[in-house]
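A single protein chain has been omitted; all remaining protein chains appear in their positions.
== chain A ==
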């Protein structure tokens, strides 16, 4: 093999090497990350669902009652007052229900919050249909201001029979510093996180 041939072959290895590196970088951003969210969505494993659904005309299962518990939590240093107006509710699958959460900004600063839901057991995530939820948008509150935040939901009658109780937890995050950017990333969330 001549020196020139070897040089050419080395150049090819470098090109393929750099090609692989670029491919893997793109793979992380555009394959691995969306794949994570797709798997989360299919399995409902995170118990989070940010997407608004249409109210479905579902047959109401009169013979079944599912207990739904509501919990509100503040993340880390979030100082707001945040609680559900009722802590639990018995729902028949198919019924459309509305509940409210109360939030008050007790501080002297204008702030923006974002609620992140988590449903337990996670197997029920894809059967818990939210037609309206304060978690779909960020929530600004001026100093001292308070708000009733609504949640409209339905339980799909296909919910596995072993699920008798659902716990829906909302965690409130302080996003005052990054409100603009966060709204943008939530728009992306609506597009299936892709």
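Convention: contacts are C-beta pairs under 8 Å (C-beta built on N, C-alpha and C of every residue); 3 or more make two chains touch, one makes a residue touch a chain; residues count from 1.
Heads up, the rule we're going with is that contacts and distances are computed from a predicted model.
Trainee: Pick from "ABC transporter permease", "Multisubunit sodium/proton antiporter MrpB subunit", "Cytochrome c oxidase subunit 1" or "siroheme decarboxylase" the UniProt protein name of the chain that isn't shown here.
Mentor: Going by its UniProt entry, the chain not pictured is "Cytochrome c oxidase subunit 1".
Trainee: Among A:10, A:90, A:106 or A:146, which residue is in contact with the omitted chain in the full complex?
Mentor: Missing-chain contact among the listed residues: A:10.
Trainee: Give me the chain A residues in contact with the hidden chain, please.
Mentor: 1, 3, 6-7, 9-10, 13-14, 17-18, 20-22, 24-25, 27-29, 32-33, 36-37, 40, 43, 45-46, 50, 75, 114, 116, 171, 173-175, 178, 180-182, 185-186, 188-189, 193
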